[in-house]
Every structure is written in C-alpha cells, then in structure tokens.
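The structure under discussion appears below in the form of structure tokens.
The complex is shown incomplete by one protein chain, all other protein chains being positioned as in the whole.
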Amino acid sequence: MKAPVATAVAMAVGIVVLVGYFIPLSIFTGLRMLLLQWAIILAGAALFVGMVNLSQHHWARIRARRGVGSAWLVFSLWATFFITFYFAPASLPTRWLFDAILLPASVALLGVLAVSLTVAAVRLPRRRPGLFTILFLTTTVLILLGSIGIPGVGSLPFVSNLLRPWLAQVPAAAGARGILLGVALGTVATGLRILLGSDRPYSE
Amino acid sequence: MASLLSALVAFIITLSVLSYVFFGDWALFRVVMYLFIGAAAGYGGAVALRSVLWPMLFRPLIFQRQLLALVPLLLVALLLTKALRGKVSRWGNVAVGYLVGVGAAVAVGGAVRGTIFPQSVATMDALNLHLAAQKGISPFEFLVTGAFMLVGTVTTLAYFHFGARPQRNRPPQRAAWITALATVGQWFIAVAFGALFAGVLLAAATALAASIGQLWQFLSILLPH
Partner (left out) sequence: MSDQIRCPMCGKPNPADAEVCRYCHARLKPIQPGDLPQPKPTGALEAMLPPWIRELRAESEMEEETLPLPGEKTEADGSEGAFPEGESASPEPDADDPLAALWAEEEEDEDLPDWLKSLGTEEEASAVAALAEEQAAPSAGEPPEAAEPKGAAEEEESALPDWLAGEQSAAEAEEAVLPDWLAEGVVAEPAGEPAEAAAPKGAAEEEENALPDGSVGAYQPPLVEAPSESLSASPFVESEELAEALLGETPDWLQMLAPEEESASGEKSPAEEEVAQPLTEGELPSWLEALRPVAAATSVLATDEEEPVETQGPLAGLRGVIAPPTLTTLRPGKVGVLGGKLKLSDEEERQARILQDLIAESSRPLPPSSLPDKKEQKVLRWSVGLLMLLAAFLPFFLPFLRAPLPRRVLPAAIAAQRLIDDVPQGAPVLVAVDYSPAFSAEMEAAAAPLVTDLLAKHARIVAVSTQPTGPDLISHFFAALGSDYRESEHYLNLGYLSGGTAGLYAFARHPRLVFGYAAGHDRIWNTSFLSTIHTAADFSLVLVITEDPETARAWVEQVRPALGEHTPLLMVISTQAEPLVEPYYETASQQVGGIVTGIVGGLAYEAIRGRPLTAAAQAQWGAYSNIALMGLMIIAGAGLVNLVLGWRERRNAPTLPQDEDLDDEEA
C-alpha cells in the first residue's frame, strides 16, 4: 500500500468531518471545527509552499544560466513578498502594486481572451462542421445579440426581452442543471473513493 | 505623483499584454508576464504568511502558548518538506492527505445537501402546478417550461451515464434507451455550452473594454485637450 500514514490520516479526518455534517452531535461539532481550523492553516501554508516552489524552480533556471526572465520573476516575487509582508495587505504600497501591476495585467489578459475566443469560434465550424456546432454557435450568437446594444438601434426587443432570457433560463439552465447534478454526483463518488482509501491523490 | 506613476506602469503593462494579439509571445510580453506571475505569487505567499499562518498558528503558539497549535505546526512542517528534494518530500504526503481528506468530506457533504437534494427536488417540481400560482405565471407556460427543464435535466444526466453492457465480440455499448436520451441531452448540452461560451466572450469583452478605457484615460491625460 502506498502512503499508508497519509491514507489513514485522510480517511480519519475525512470521516469525522463528514459524519459531523449529518450527525449534529456536540462531540463531533467541536472536533470537526478543530480539524477544519487546522485545514485552513494548512491551506495557507500550501499557498506559501507554492510560492517557495515557484521561486526554487526559477532559481534553478537562473543557476543553469537559462533564464533572464526567471531572474526578473524571482526579483518581482520576493520584492512583492517583502513589501506585502512588511506593510500588510491592503496598505498603500500594496494597493499601488495591485493597481499598477496585478490588476491591469490580469484584466488585459482577459481582454486578449476575447480575441482568442472569437478566432476559435470562427475556426470551429471548419474543423467540426456538424449540427451540434451549428446549435452551439447559434446559441452563442443569439445570447450575444440579446446582451448588447447596437449603435443607433439599441437592443433588439424580441431577442433581448424574450429569446435571450428564454434560452438562458430554460434550455441552457436545464442542461446546466443536468451538468450540476452530474458534477455533484461525480464529486460524491470521488470524495467517497478518497474517504474509503481507494483513491489516494496525495501519494506520489 | 504616485498615481501618475501607477497609471504609467498600468498603461505600459496593458499595452504590452494587448500586443500579444499582434506579436504573440514576444520579449516585452514575456517581461510583463514574468513580472505579473512573480508579483502574484509573492503577494499570495505574503498574504498566507501574514493573514493565516501568523495570526492562526504562530501567534497563538508564541504569545498564548496554545499547545494544541503544535499539531498544525507539525502538519505545516511536514507540508514544507514538499518544497525539499529527495525522499524527505514524501513526508509531505501526510499533510496533503489531511487536506485532501477534509476537502473530500466537505465536498461530499456540500454536494449532497447543497446540490443533489435541492436540484433533484427542483427537477421533480418542474410539473408541480401549485408552484405556478406562487410564481405568478400561467399554468400552460409553467408546464411548457417545466417540461423543458425536466427533459433537459434528465437527458443531460443520461448523457453523462457511462455504464455499458458488455457484448460478445463487440465493444460494450450503452442501453438503447440511454443512448436515445443521451442524444437528446446532447442538444441541451450544446445550448448550455453555447450560453457559457457567449458568457465568457461577454466577460472578456468587458475586460477588453476596460483595458481600452484605461489606455484612453491615460492618453487623454497626456494629449492636449
């Protein structure tokens, strides 16, 4: 058996937390909250470990003389880390970093996605000409048309007030409900496999 | 001055990132990406240390001498071995196992109580005419909508049913009635994904409009009125 200790830990804490969901006994409630609190701490530590890992990876690239970009990344990483740690999040310096670097870069990246998605949608029917492609793109076009205004015209009444809401709230929502249920059932199945020890994603 | 500098940096960064559309993964874009990734990771690490580890772990341990905090301290130490190389990093599996176990339990409990039961009940209520009066819509409209919802939900679920019967000398196949339902479900899925795709495109369009607005705002400061 791979990772027996980790498996035992995962099963034990998982079962205690899960039992607490359905059996509201005080003994479970207190223990469960304690376990959850530790999980919150661990999740924070995982975030920190992730940062250290990224730094290590790029540090190795620097030592191998393979990346000027890596040096730039390591510099920005540790500079931001020390500024944020010293001045505290939501302070003036971190607000400056957030407003000048983090926010515009991420917003612009999402903006580029608009172009990429349009290109992908254009190429799709050539790669996969078929009924489902037509249905997919027709829905896309109708939802887009119902969500915007046309210069000089405004919103198209029928599309905006009837067709788009109906599409989004009936067939799309029906499909989405099926997807949600499917995802939830899959989550339960995967979760139970983990809790029963048959699935061990934490073992290397 | 600080705000002007911030606007200038934001302008350069926005322009560099948008340049990807025309020049692809070129030098300036990469420089900005390295800066962005480094800043985001450094920020996250500092927030984790300052907002989580310090107040919830180190402070109680050092100033309040809560010995129970030694357990999460041990788990954190084990997790930190993940950042080391070699066999010692295997010790980190215990901490990861802890996180996975808790996460799985919370996910299972939440999915059962928050999605499976309520959404199943909602699907069953699709043809419950008592609700039509509550919502203030006509019974006919309610029934049509409810029928769509019911058929859509069931057939979409059928599409995700991957059970198949073994067949002699032939690959396993789904039952015929499941296949028929799944075919109908595909139509609903196509519509749902079309709506999702349009939503992502609209969100991206909003972001592009915001980026252009930011560029325009900075240019309007520089350009003579």
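Just a few scattered comments:
Per-chain residue numbering starts at 1, and chain names A and B are given in the order in which the chains are listed.
Keep this in mind: a contact is a pair of C-beta atoms (placed from the backbone, for glycine too) under 8 Å apart; a residue touches a chain by one contact, two chains touch by 3 or more.
Model, not experiment: these values are computed from the prediction.
Considering A:L31, A:V52, A:V68 or A:L124, the position touching the chain not shown turns out to be A:L124 (whole complex).
Only one residue in the set A:A12, A:L145 or A:L185 touches the chain that does not appear here, and it is A:L145. Among B:V151, B:L181 or B:A198, only B:A198 touches the chain left out of the display. Listed for chain B, the residues touching the missing chain in the whole complex are 18, 21-22, 40, 43-44, 47-48, 51-52, 54-56, 59-60, 102-103, 106-107, 109-111, 113-115, 118-119, 121-122, 125, 131, 134, 149, 166, 168-169, 171, 192, 195-196, 198-203, 205-210, 212-213, 216.
Residues touching the missing chain, restricted to chain A, are 33, 36-37, 39-41, 43-44, 47, 89-90, 94-95, 97-99, 102-103, 106-107, 109-110, 114-129, 133-134, 137, 140-141, 144-145, 147-155, 160-161, 165, 168-169, 172-173, 175-177, 179-180 (touch as defined at the top).
Operating definition for what follows: only the chains that are shown with their structure count from here on.
The centroid of the Cα atoms in chain A and the matching centroid in chain B are 3 Å apart. Interface residues of chain A facing chain B in the complex, by the touch rule stated above, are 3, 5-7, 9-18, 21-22, 34-56, 69-70, 72-85, 88-89, 94, 96-115, 117-118, 121, 132, 135-141, 143-144, 147, 167-168, 170-185, 187-188, 190-192, 194-195, 200-204. For chain B in complex with chain A, the touching residues are 2, 5-7, 9-11, 13-14, 17-18, 20-21, 30-53, 56-57, 68, 71-72, 75-76, 79-80, 82-83, 89-90, 93-109, 111-113, 115-116, 119-120, 122-123, 145, 148-157, 159-160, 185-205, 207-212, 214.
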